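Of the protein chains in this complex, one is absent; all others appear in place.
In this document, chain identifiers A and B correspond to the written order of the chains, with residue numbering beginning at 1 in each.
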Amino acid sequence: MELFVGVINYLVFFAITAGTYGILALGLNLQWGLTGLFNIGIAGFYALGAYASALVCGPLPSAWDSRVFGGFGMPFPVGLLAAAVVCGVVALLIGIPTLRLKADYLGIATIGIAETIRLVLKNESWLTNGVWGLQQIPSPLYDPIHKGVGALLRGHADWPSWAHDLTSQAYNWFYLILVLCALLSLYFIMQRLTSSPWGRVARAIREDESAAAMCGKNTFSFRLQSLVLGAMMMGIGGSLYAHYARFVSPSSFEPLYGTFLIWVMLVLGGSGSNKGAIWGSFVVWGIWAGTDFLTRYFPVTATQAASLRIIVVAVLLELVLVWRPQGLFRRGPSH
Amino acid sequence: MDALSRIPQLLVYGVISGSILALGGIGVSLTYSILGFSNFAHGDIMALGAYLALGLLALFTGLGLSNTPFGPLSFGFSFTLSFALALGLTALAAVLIDRILYKRLRHATSVILMIASIGVALGLRNVLQFCWGPQPQYYIEKIQLAIAVPGLGVRIKPDEVFIILVAVIVVTFVHYFLRHTKMGKAMRAAADNMALARVSGINTERVILWTWVIGGALAATAGILAGIENKFITPELGWQMLLSVFAAVILGGLGNPYGAILGGIVIGVSEEVSTAFIPTGYKPAVAFVIMILMLLIKPTGLLGRRR
Partner (left out) sequence: MSLLKVEDVTGGYGDMEVLHEVSLELHSEEVVTVIGPNGAGKSTLMKMIFGLLKPTTGDVFFAGEKITGLSPDRIVRRGMAYVPQVENVFPSLTVQENLEMGAFILADDFSQRTEEVYELFPILKGRRKQRVGKMSGGERQMVAMGRALMLDPHLLLLDEPSAALAPNLAALVFDRITAINRTGVAILIVEQNAKESLKLSSRGYVLASGRNRFEDTGEHLLANKDIGELYLGA
């Protein structure tokens, strides 16, 4: 029973992370799957959203911090909003000069943007606390839930230990519900968007931009809207991450987690499909977590295990690209 | 005016790092013009070359081959041998990667190829990290002293002169190859128009093979020279240089090998000189800003591009 509870608790933690990545994958699906924008700078928006939310909701700078900015102590929804707004604005500013570029160039430009964001987060200590990151990011309803759970457990000291283990994780359950609500809401919004006239135009632009332009559509405006909306979703994902992890630093947003894994998730799930984006994120995160367990049994060091896991995901990506480029969960022809 | 007085020395550093970027950029341009996509794994192939040289050096040292430095340089025979062999091995690796992966994607869109190359990049990087670990590795332990260049008020190390010389020699080779050999001309033809090349009877798969051989060898050279310049290498070497290499290529004109050379020098010099005015932490951003400006003003680059 203990083991079972342990597994359940792990699955909750797993699902929170997979769900957060699912939101990022949905954002990428809007940008790439629907509109054909080659964004390799996901990590940048993810980081921006996390930092924006953390600075807006977090505590004032302490005596040890090098930063002087932030700490407005706002409630969680404000942080979420701030994350979305900051990402949207930055996407707008970036998009205006770069969205006219061809795919190759846009891809390189987005890497550069993500790198620049990371450099700013690392160097501008007055704003972000530099490499030391932001600590003590408040989780929503953390205190009330913990107090309630504590009281419940004290009142029922006779419960078996597995029940204790299960109940003490109640906050994670709450957070999981929060993430799943966000994920499903965004999923439904994306579904409506995809099947709407707006979505049809976006898809037409992806297939053949000059043809769409000749029909009188302002292709640049559509692509910009897509970039901005997708970035806002990624910002929301970042905020959800920050308030769960309760700590962010520039190294939390390595291009690997923030960008590469999301691409593998979308390619595996099926680019162009919202369902595929979500399935893909759970499957790939499952493989990622699974390899974590497996490599514990190999005679390798921790860093070597980490390298092995990345190699596994990279090989997986190549296998999908060669043998099933339309993805696993998508019906119909590939892009 | 302390900043201005540092500029001549920074120019020297810029030419050195620019030469390395140029070597990396030629490979990227060749791949782009003939295979049709920007190879995001190129940086990690540079790192592969650097690590293969490291491994070979360890092997030869273990076998007892001497590495007594040639003259004022900091390395000797066994390193030179390792350098040469590493070029060949890296070229082979590049061809193998093409045979296993890119060949199956010949008819895919350039975006799919780019995504595939990102996978190769991460895979390669982590193979290197698996084998050698993330900590810095050194070719040579000793620190070399820079010599003052008479009359110019700058200092340069003998190893750095070696770097520039190697870059010049390699570029000359590539130029000669492209201009005067049958395969070189076929590569230029394929870069112009792959379909027509096929129609003319040119064996385009052989052209592609040579593209990877030359690209791989150039990348390895750049990686090893970077290792000599920076004194140490890490698995992140490739990714760190990738943005600057791409900036150089775009600046010169994507698909134009000569543009890559010009772009490399300009980016190298700009990055180094910028440290006189802005914090060193932002050096990579300089390349990026120049690239964006180029894309906004003249996307085809200074010397124009192919395709």
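Note that a contact is a pair of C-beta atoms (placed from the backbone, for glycine too) under 8 Å apart; a residue touches a chain by one contact, two chains touch by 3 or more.
Small disclaimer: the values here were computed from a predicted structure and weren't measured.
Novice: For the chain that is not shown, enumerate the shown chains it touches in the whole assembly.
Specialist: Spelled out, the missing chain touches these shown chains: B.
Novice: Who touches the missing chain here, B:7, B:146, B:164 or B:189?
Specialist: Missing-chain contact among the listed residues: B:189.
Novice: Decide which residue listed in B:103, B:198 or B:283 touches the omitted chain of the complex.
Specialist: Of all options in B:103, B:198 or B:283, contact with the hidden chain holds for B:198.
Novice: On chain B, where is the contact patch with the chain that was removed from view?
Specialist: Output for chain B: 182, 185-186, 188-189, 191-193, 195-203, 306.
Following the convention adopted for this analysis, only the chains that are shown with their structure count from here on.
Novice: Cα centroid separation between chain A and chain B, in whole Å?
Specialist: Centre separation, chain A to chain B: 33 Å.
Novice: Could you please specify the touching residues of chain A with respect to chain B in the complex?
Specialist: Within the complex, chain A touches chain B at residues 38, 40, 97-98, 101, 103-105, 107-109, 111-113, 115-116, 119, 122-123, 255-256, 260, 263-264, 267, 300, 303-304, 306-308, 310-311, 313-315, 317-318, 321-322, 325, 335.
Novice: Within the complex, which stretch of chain B touches chain A?
Specialist: 32, 37-38, 40, 101, 104-105, 108-112, 114-116, 118-120, 122-123, 126-127, 129-130, 133-134, 239, 242-243, 246-247, 250, 254, 279, 281-282, 284-285, 288, 291-292, 295-296, 299
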